[in-house]
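Please find one structure pasted underneath; my questions will follow.
Note that one protein chain is taken out, while the other chains of the complex remain in position.
Presenting chain A:
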Amino acid sequence: MNAPNWLSTLLSIAMIAVACYALARMLIAQGWRRGVDYETDALLLLAGLATAGLISNWARTLPRPGWTVVFVAGGVYLAVRAARVWTDTRARRPLLGGLGCCAVLVYAFTADVAPSAIHGSTAGAYTMAGMPGMIVDQTERFPALGLALVVALAFASVVAVNRAGSMPQIEQGPAIGGPRDGAPVPLSPRSVLLCHVALLLVLAFAILGKIV
């Protein structure tokens, strides 16, 4: 992998920060009497930790089969939940988003997406392996699927940014009746979407890092 070390380190730290933020949200929500989506935050916590290990060796935690099992189980759980609330679009959408995230992570762990120990690009290995700077590396498996996932991640991140920017501002105010009277105030839902965007971009970076 030829991406500069500082960039991989920076992105790994960002992913760990995302995981810590998700954990903090779940811990303080009870005390602050604020509403959080535990499924989304739990997924962010796990995905943040796992993704950090995908791009930096020092951030590795569980072994790859362990993470694979975690995200397969998470994906099955989210798929069942989504099937149960299929008619409710608002409830279904984040569940399907989480399912997609689990699918990308399962791909990453089964297709050997990992930091490369080789210094030098493997690009052009098919045709120009003899040229300076072209070093044949062991390619990650299913590279075409990886590229398709990168495209999907790019567009998913754009949709998430649009949703975050379109989200209504929520202010603390007196109870004046209506359907939300007595409901907990969501704890910074926009920040969760932006954490998702960061996760999607870093996953795309990880896949591209060893695509050839």
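Following the convention adopted for this analysis, a residue touches a chain if its C-beta (ideal position, glycine included) is under 8 Å from a C-beta of that chain, and two chains touch if they have at least 3 such contacts; residues count from 1.
In this text, contacts and distances are computed from a predicted model.
Peer 1: What protein name does the UniProt record of the undisplayed chain give, "DoxX family protein", "Branched-chain amino acid ABC transporter permease", "Glycosyltransferase involved in cell wall bisynthesis" or "PepSY-associated TM helix domain-containing protein"?
Peer 2: Missing chain, UniProt protein name: "DoxX family protein".
Peer 1: May I ask you to list the residues on chain A that touch the chain which is not drawn?
Peer 2: 1-4, 7, 29-30, 33-40, 85, 89-91, 94-95, 116, 120-127, 131-134, 143-144, 147, 150-151, 153-155, 157-159, 161-176, 178, 180-186, 197, 201, 204-205, 208-212
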